[in-house]
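Presented below is the structure to which this report refers.
A protein chain is absent from this complex, but the other protein chains hold their places.
Here the chain labels run A and B in written order, and each chain numbers its own residues starting at 1.
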Amino acid sequence: MTTELTVNGNLRRVHNPPMTPLARVLREDLHLTGTKLACGEGFCGSCTVFVDGDAKASCLIALGTVAGSSVRTVESMASPRGPLAPVQQAMKDMDAVQCGMCFPGVLASLTALLDEVSHPDRQQVEGALVGNICRCTGYERIVQAVLGIDRTANPADQTGAGA
Amino acid sequence: MTRHASTVTPDLHVPQTVQEAVELLADGAFEVLAGGTWVMRGGIRGEGYADGYVLISKLPDLTRLGWSDQSLVIGAAVTHAQLATFLTGHTRLTGLATAAAKSANPAIRRAATVGGNLSTVDFPAADLVPALLALDAQVSILDVDGERVLDLVDYLASRTTLSPRTLLTHVTVTVPPGFTAQERLTMRSAGDYPVGIVSTNVRIGADGLVEDATIAVGSVEPVARLWPSLASALIGHPLDSAFAMRMAHDLKGEFNARDGIEAAGWYRLQVLPELVARTFRTLEREADLR
Partner (left out) sequence: MSDSIGKNHPRRDAEDKLRGRTMFTVDTDTGLMLHAALRRSEVPSGRIVSMNLEPARQMPGVRAVVSAPDAPGMYGVMVADHPLFAVDEIRYYGEPLAAVAAETIEQAQAAAEAIEVIIEERPPLLTMAEALAHGAPELHPDWRDYELLAGEGARKGNVSWESTVVRGDVDGAFARDDVTIVETLFRSGRQNQTPLEPRAVIAHVERDRVVITTSTQFPWSVKSGVARMLGIQPADVRVLVPAVGGGFGMKWEMSLEPFAALLARDSGQPVKLVNSRQEEMQTALCRENAEIRIRSAVTASGEIVGREGFVLLDCGAYSGEQPFLASMVTHTLFGSYKLGSARLVSQAIYTNTPPNGAFRACCGTYCVAALERHTDEICAQLDFDRYEFRRQNVLGDGDLGPTGDVFEGDVLGPMLEEMVALRERSTRHQPANDRLLYGTSTTVGTWFILVGPSAATVNLNPDGTATLVTAGVEIGSGSTMQAIPQIVADVLQIPISDVTVREADTDAGGYDGGVGGGRTTVSLGAAGSRAAAEVKRKMLEVAADMLEAAPGDLKLEDGNVVVDGIPSLSVTIKEVAAHAQSNGGPISGSGSFTGTGNVGMVGCAAGHYIGALDLPVFAVHECDVAVDRDTGHVTVLDYRVVQDVGRAINPRAILGQVQGGVIQGLGYALHEEVTFDHLGKSHQQGFETYRVPLAGDAVPVQLEVYEGAPSMGPLGVKGAGEVPILNVAAAVSCAVADAIGRTVSEIPLTPPRVLGLILERDGADVELPHVATVWRDAVVADAQQLLAVAPR
């Protein structure tokens, strides 16, 4: 069975069974391994991607349900040779990254938050990360990085993967 | 129904109308797929898969969310996130709004549907169920023989015997005249399934006394249920969290609390009065504001 979907702006055709988790299709068929698949149950958040503008756990999305949809992954948050998206840059500047496995999902959740709330407070940032497990950092740097993003600089550039 | 191991790949059917969906479900071989947050874990959890699934999440009839007369109609395929956003500012539905906004985590709330939350039999900690019970919600179900409307209480009681050929299409809620509140107790600050949920709906008379009350409890027993004896005990008394807590303490023995990995039954019972009290503290604040 062939499914067509748009991934990071490109039309892709994949041939997996319709109940295949989107996360596996992204990783194994489209080689977009920035998206991780660390629990498969929607608890860890490492597979979070944007589907038609909503940040969702791609391990729980059946491929057949996203036919015709637009999917955006961490690989499209910044152009390959261009600057990082502000939320990525904030993580880098804050030295937030350790092992790095959680960040693709963390960035998706935070981008969704920043799309909704331009100046989130601490509680909102923590709330946005309820579904993202980070085992390394103890979260504080990630939270601080978001709180410190200068949203006044160039509002047009503020959203990353938000479709 | 036949269940298959994770290595078998089921079919996915994508009907264009509700009628088509019901017809696909009619021979009993297929199951409903909406948000997918429960079904898609089936392989990992050893629950396996059905022969095929019928995708209902894109059917316009099931994604409606809006007012009809004095009632709120919530399509089965409406997500928790959509419901939470819609209810922002509707002060009389604070309990339901809280349930929709606090369940699971943001990514799950953007996928998991109202219908899925109500129809998943093996999920005692479903947040929307006590909220909707406290609002005396009605559910509409459809099969090839037509539509039926059930009180949510009756629907919950019949879920295990209800034919799998049935499709829950929407939920109807009448806006209560009083105030509602919901409390959930997780082991961490958030992110795990609550070990107890209390949803409270009270109407206060001009004399400041409770005229009517409906209280629902989730996650303590395998299926959420109403707590009519507590509701009766509170009628005629002032809105008082300390009093509600004492009454809840006296009456909690009516529950047959379940043991689970996250908490034993005794604990769920022990914290129940405190959860009741917390809903009343919220209601006290709401009442004070008016």
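Assume a contact is a pair of C-beta atoms (placed from the backbone, for glycine too) under 8 Å apart; a residue touches a chain by one contact, two chains touch by 3 or more.
This is a predicted model, so every value here is computed, not measured.
Note on the undisplayed chain: of the listed residues B:Phe30, B:Tyr267 or B:Phe280, the one touching it is B:Tyr267.
Residues of subunit B in touch with the missing chain: 5-7, 44-45, 185, 187-193, 261-264, 266-267, 270-271, 274. Interface residues of subunit A with the unshown chain, by the touch rule above, are 27-28, 31-36, 38-41, 43-44, 46, 73-75, 77-78, 80, 84, 88, 91-93, 95-104, 107, 125-127, 129-130, 132-143.
Quick note on the criterion: only the chains that are shown with their structure count from here on.
Our note on geometry: subunit A versus subunit B, Cα centroid distance of 29 Å, whole angstroms. On the subunit B side of its complex with subunit A, the touching residues are 9-12, 14, 33, 35-37, 39-41, 44-45, 49, 53, 55, 57, 81, 104-108, 110-111, 189-191. Listed in rising order, the residues of subunit A touching subunit B in the complex are 17-21, 40-43, 45, 48, 54-57, 59-62, 64-65, 67, 109, 112-113, 126-128, 130-132.
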